[in-house]
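With one protein chain removed, the remaining protein chains of the complex are shown where they sit.
We call the chains A, B, C and D, going by the order they appear; numbering starts again at 1 in every chain.
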Amino acid sequence: MLKLSNVEVVYDKVFLAIRGVSLQVNEGGMVALLGSNGAGKSTTLKSISGLLAPERGEVTRGSIEFLGENILPYGAPKRVGMGLVHVMEGRRIFGHLTPDDNLLAAYRNGGSRARLNQLRDMVYDYFPRLTQFQKTKAGYLSGGEQQMLAIGRALMTEPKLIMLDEPSLGLSPRLVQEIFGIIRKINQENNMSVLLVEQNAAAALEFVDHAYLIENGNVVMSGEAKVLKENPDVQEFYLGGADRVDYHNVKHYRRRKRWLA
Amino acid sequence: MSLTSTLTSTAPNNEVVLACHNISRWFGGLHAVKHVTMEIRKGETLGLVGPNGSGKTTTVNAITGFFPPQEGEILYMGRPIQKMRPHEIAQQGIARTFQNVALFKGMSVLDNILLGRHNFMKPSVLRAMLYWWSAQKEEVSNRYKVEEIIDLLQLEDVRDEMVDVVPLGTQKRVELARALVAEPQFLILDEPMAGMNQEEKEYMVRFILDAKEALGLTILLIEHHMDVVTAICDRLVVLNNGEKIKEGQPLEAISDPTVVAAYIGRVDNAAA
Amino acid sequence: KDPIKFAAPLDYTAVYTFLTNEYAQGQKDYVTMVNESGGIDGHKIEYMTSDTGNQPQRGIEAYNRALRDGAIWFDFLSTPVARAMVNRVLDDKVVMITAFHGRGDASDGETFPYVFPVMSTYWSQAATLIDYMEQHEGGLKGKKVAHVYIDSPFGREPIPVLEKLSDKLGFTLRTFPYASPGNEQSSTWSEVRRFRPDQVIIWGAGGGQAVSVREAIRNGIAPEKIHSVVWLAEADMESVGKDTAKGIRKFEGTDNGTNSALIQEIMAKVIEPGKGSGPKENVGRSYYNIGVATMAVSVEAARLAMKEFGAPLDGEKLRKGFEMIKDYDANGLLPPLSFSEKDHQGGGFGRVSHWDGEKWAPLNEWSNPYQDIVWESIRQDAAAFKEGR
Amino acid sequence: MAYFLELLINGALTGLMYSLVALGVVLIYKSAGVPNLAQGAMVMSAAYIVWVLSSYGVPMLLAILIGAIIMFIFGMLAERFLLRKMVGQPIIMIVMLTLGLEIFLRGFGPGILGAAPKQISIGVSLAPIIIGDVFINRIYLVGGVIALLLIGASALFFRTRTGTKLRAVSDDHISSWSVGISVERAIGVSWGIAGISALAAGVVWGSVQGVDWTLSELLFPAIAVVILGGLDSVLGVLIGGLIVGILGSVIPGYLDEIAGGGTRDVVTSVIILLTIMFRPYGILGREDIERV
Partner (left out) sequence: MFYRLSGIHHTRYETARRLWPIPADRRQVWFLLLLGLAAPFVFSNFYLTSYIMPWLILSAAALSLTLLMGIAGQLHFGFASVMAIGAYTSIHLTRAGVPLEFALLGAGLASALIGSVFGAAALRVKGLYLVMATLAMQYLVDWTIINVPAISGGAQATLQTPASTFFFISLKTDMARYYLALLWVVFVTLLILNIKRTSIGRALVAVRDKDYAAAVIGVNVVRYKLVAFFTSSFLGGVTGAILAFCYYQAVTPEQFNFNISVQLVAMVLVGGLGSVLGAYLGAGFVLLVPILLTNGVILLSGMGWLDVSTNLLAHIPLMIYGALIIGFLLFEPLGLGKIYDNFRNYLLVWPFRHSKL
């Protein structure tokens, strides 16, 4: 349902952030995008959701298709209307609004009140913890709660594909597990596709069917999660090897990555 | 550099570097930190863990003077510091990094790190005016220390980049460098490894261990990556809802049932 | 023959917008008339105008540019700009007129040889208004006079003269400032009403004047008791309501309307043939006539200078020309003005007129009362200026 | 006592009339996060529009209605062609942009229509309402009532679903985009509404002091009101307006005589300074959520 071919993004008219990224997400699929810092993962998601413009970024080449339609000419709100939603890195909830108003703000214009309540109940069902904070400004919620709210807010737009940028960042092990669990539940119950950017590769590969590896703005490897997990490079650089890492004896210099698939 | 050769003992001894006695902090009606007491001894790495919103960052903010505790006492090297302002506390030799990277966006990596030398420089307009006769010497002499740390943390190639364009992982390293050039005795790290993949995590751990070894640091570490915490901390303090619920050896602490229920979730999460 | 260059960098866009257009129209039309009839001894007058936005630095630029181009006469119609220019015109020896604005002490020609207030200064205006009350309103002894003014140097300028007059004539003077720009004066007027004044002087300009009049009437002060500085015009009366404002008085330094021979001449020679520089309706309005009058006096000075010294004119000759003007009434537009090396005000004549519902109608004859008191102030301030320079 | 009452009442009404100008500033800030320094110039432009219409013989009420539509469209256009390009830029740049707009409008209206003051009248009698020895200004009363109505309507508006979306937009443009809120439209609407409130202010103030560029100087008291009440609080506009108006009337009413000069601007300035020292975010303004 989502297809990127050869997408190139330039920031500030001069800085090439990704070059020739191609990837695909199928209906109901769960796909992960892995890669080190600054590889261009967030940039890829922003190019899909149309959020590059405010950062002076621009898709200079390639095409992005969603549900068979080329969405590049569309602005971000229109893409959300088509069922494509992006939960941004760093949560970015509306800090001065209550959680309830956060959810309300994301509900589409002109939708019925009944549907609104239904969606809201669904979100509170997934994240019962949010119900306790009816009166507090969302900006004062803890990191994990904000993350839940951000996902819940995205769900209010009734998406067909949800893109999550590092949802586990800064969360406690229990919450990571909880949130991944909920994402899986959402994926299964609503047949919603998921495109997930994660640093926590071990958790992500457990959980998706398919994954892409990005380095330096290029896709260097892609395949079934199961297959990737067995790859020696992935093992060494993303999963910390087969055994527990001995942090006290980490090598200072390492061999180059080769990405032999 | 010859940093690694000036080895200091990393074995904990009995000298208490920092002691919090019964500190509390409210935000409006919210009791974010409840009567927390803890001690950190010289050369030790203490892990501070707990669920999100349990008050870890607030505790650190209390120690560093941003949100002074409304109750209780904080002693650094035996002296009370809870009434001092943040910069005065920094001048005592306490350095920290922030959970959400707090670098100065308008500056290059080098300038950011140079700022860490603030306490060793005498900034003044008059000196700036007389640059060639006065400030230049200071700039250059402090530069040597900065270069040492840049070397230690392997930041050579991004030295002249603007700090907001380098990747997040590197930014965290720059922030660590900025804290280290201040030559602190006590270092607080607030989630230095959030948002890093395995490889970067390993590097970061290496840097922290190297720095600790080279500079003889005492470290307070907040981190959600249990594998790291168990590997490098000497002791753990576990907070939940602002209260200290457990203190002890890392592996023992995180397998405590209350800790597992509140924080870890499943036992095998502890490994990840 | 070479033109005589007059430069008028005026404020078209800021504080003085309420009058600049009409004023400049009057000046231009008069220049057109002079040039149509052959100029001064065959020399045409070149009138250069531009906008200064009431900003001194733009005024200085315009001044320097005009000076380079050979201008010998300047009119800025802006207190701040004119003030920034005083030293310059004195050094460069070119004439600057400051009709109804600028410093009152510049009337002292010995201290300010190149500055000509040309018309009654604010001090003379205050004296004329008080004299009218004294003469025609049953005397001022024991009466109460309220001076309601915009809180700026301009609004405060007449206070020393008013104080001297209150001592002399035995009336009680109270001053009521309102905050600049004067679009909101309600608390000031609450206070004025409670003072129960017998006479009220309003001292402001532009929109603030209309607000003053409205507030005065709203607070039950009869229009006949309201006396204004020269800056009150037809537009303000229309704003308040022509009938509501009936009876309001103001100081007048030039004739109003189109009755005077000079304005008639302009109508015939410039307006009728379609050579006017602006809307016809403006002709004869207060600020138009002031513009005509300033230009008429200046051209008269140039004429006298030309006769005496011959071409080419320069600032010094023009100044002497001004000082040669004796009993000049601009064909009925002006009270008889006489200048001298000492007196650059021209005598300080004026009169009081009132709004009769349609136009301003004079209430008394031209006169220049209490000039001794006025000159006391002039000499005082001029001496201070000399000291500072 | 009557003197005090009169100062109090007229001051309160004046304050409400300032609130009318201030309301536009708050509306835009609350939904777009932009402090609009062109609001004064918008008030002026609105008054010019009504003057032009009524000078063509359009009845006042109709002129106001048409003016409201024009001002709404103007607000939308300002967003479309100016503000939209500035999304994500530092706030001070946007402030400068609105200043540029203010300079432009100040040239445009008086340039096209003539700088001499114009008159509009909404047919309110000059005669005051007299209660005992207290004179109440009729047109201020009208202005005050209009201000109350508009403030009430705005307060209600922000409770609606659209209002919530506008508040979300002021919080974070980019994340509003990410959940499908059309930031452009939201900001456009808020500028449009600010345009309408500018019209109300323009008509009332225009009939008090005449229409010329000095109407744009109403910005300063309006900003004082906004700072006092809180930049993003509609209710704050009401409270701030009342305080600025009353103190600005009562204090000079007693102090001017002693100080021998107009003390109103000083009073206002001191109010601002004190507010900022003791309540940096105004009486009802929201505090920045700063988490270390």
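Note that a contact is a pair of C-beta atoms (placed from the backbone, for glycine too) under 8 Å apart; a residue touches a chain by one contact, two chains touch by 3 or more.
Since we're looking at a predicted model, the values are computed, not measured.
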Candidate in contact with the missing chain, chosen from D:Gln89, D:Ser121 or D:Thr160: D:Gln89
Where the unshown chain meets subunit D, residue by residue: 35, 82, 85-86, 89-93, 95-97, 99-108, 110-112, 114-115, 220, 223-224, 227, 231, 259-261, 265-266, 268-270, 272-273, 276-277, 280-281, 288, 290, 292
Contact set of subunit B toward the excluded chain (per top definition): 64-66, 85-87, 90-91, 95-96, 98, 102-107, 111, 114-119, 121-125, 127-129, 131, 135-136, 138-140, 143, 178-179, 182
For subunit C, residues in touch with the removed chain: 12-13, 21, 24-25, 49-51, 53-58, 60-62, 64-65, 67-68, 79-80, 83-84, 86-88, 103-105, 151-153, 156-157, 159-160, 277-278, 377, 381, 384-385, 388-389
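Quick note on the criterion: only the chains that are shown with their structure count from here on.
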Central chain (distance from its CA mean to the mean of all protein CA atoms): D
Subunit A and subunit B: spacing of chain centres that average the CA atoms, whole Å: 29
Geometric centre distance via CA averages, subunit D-subunit A, whole Å: 43
Contacts with 2+ other chains: residues of subunit C: none
Contacts with two or more other chains, residues of subunit B listed in rising order: 100
Touching residues on subunit D, where the partner in the complex is subunit A: 87-88, 161-162, 164-165, 167-168, 170-184, 286, 289, 291
List of subunit A residues in touch with subunit D within their complex: 49-51, 53-55, 75-77, 79-81, 85-88, 92-97, 101-102, 104-109, 137, 139-140, 153-154, 156-157
Subunit A-touching residues of subunit B, taken from the complex the two chains share: 27, 30, 50-54, 99-100, 165-170, 191, 194-203, 205-206, 209, 224, 226-228, 231-232, 262-266, 269-272
